[in-house]
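Worksheet for the structure shown next.
Every protein chain of the complex appears in place save one, which is left out.
What follows is subunit A.
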Amino acid sequence: MCESMINKMKKPKFVPILIMGTAPLFIVFTIALSILYGTKDIDVTTIWLAITQFDSGNVDHNIIMQSRLPRVLAALLVGAFLAISGAIMQGMTRNYLASPSIMGVTDGSAFVITICMIFYPGMSNFNLIICSMIGSAFGAGIVFGFGSLMRNGLSPVRLAIIGTVIGTFLSSISAALSTYFQISQDMSFWYNAKIHKVDPEVLLLALPFGLVGLFLALYIAKSITILSIGEDISISLGQRTKWVKAISILIVVCLTGTAVALVGKIGFVGLIIPHITRFLVGVDYRFVIPCSAIIGGVFLALCDVGSRFINFPFETPVGVVTSLIGVPFFLYLIRTRGGERRA
């Protein structure tokens, strides 16, 4: 067999390498953009001073260090977390509509956070993250539980319907509870993504969870590719399918839970980013997962910058911006892929 053929098959892929290689540039650019532009324009020199010689008496310095920098970092992280969660869910279930917001995972988080805020007010940030994760597991559990009980319930569109219905139901209960117990002020935080009010302390706490999730996701990426070919094939190839699924769910719960605890519910990032990524890099999850993370993070951070200018000088919730882009995309997916029979 000829050498050239071996080299051809071993050749690394160009697009994923390009995306991962240029990622730092894009991230730095996005951070710069996000710090520079907003309700109050701040010039580059002030930004430099704020980072190098922080003066707590200077309003601009405080805006940068307390608001804009944490905000863009949160957007990058949350975008990455949701995109990874969506990619893993889509690969694992072979369902092109799977994503944290559609499958009730984020609604589960917000629901449990509401309950905890009512019964254990003044929760520590750490507990908040844990509650959010429990909620993610709860939401996913109900939706997939119902899906498994119903005949054909795990088919893409039907699972999306079950997820949306249960998600809406959980949201409604949360809204009713928070009104009844008069905490709707606090809770609106979690329902209209509060990316502009992100707490730097929670951000720091969230980082380790996110890194663990990210690391696990990369570790399991190859197994997800195998699983995405089909469950029978995956078993036949000698993969411990149940184990892979369990770790995948753990990652989704961990990342989505952290994302909701940080900034509340944000729709559609987890749905559209994995699709765009697969379109660019193919269906090998060793590339899909890291590239989704990069594209998701940058996308959400740019949406966040955009949200400052839609109704200038007032902020528009970032969820509105992602929905404006996400809903047409979602309809497009159902239109083009909905007719196909998929497992």
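In this text, contacts are C-beta pairs under 8 Å (C-beta built on N, C-alpha and C of every residue); 3 or more make two chains touch, one makes a residue touch a chain; residues count from 1.
Going forward, contacts and distances are computed from a predicted model.
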Of the listed "ABC transporter ATP-binding protein", "3-oxoacyl-[acyl-carrier-protein] synthase 1", "Quinoprotein relay system zinc metallohydrolase 2" or "Membrane protein", the name UniProt assigns to the chain that isn't shown is "ABC transporter ATP-binding protein"
Touch with the missing chain holds, among A:Leu49, A:Met123, A:Val212 or A:Ile235, for A:Ile235
The one of A:Leu203, A:Ile226, A:Ala261 or A:Leu302 in touch with the missing chain is A:Ile226
Checked against the full complex, the residue among A:Lys194, A:Arg278 or A:Arg308 that touches the missing chain is A:Arg278
Contacts from subunit A to the absent chain lie at residues 1, 5-6, 9-10, 94, 222, 225-226, 228-230, 232-233, 235-240, 278, 282-284, 341-343
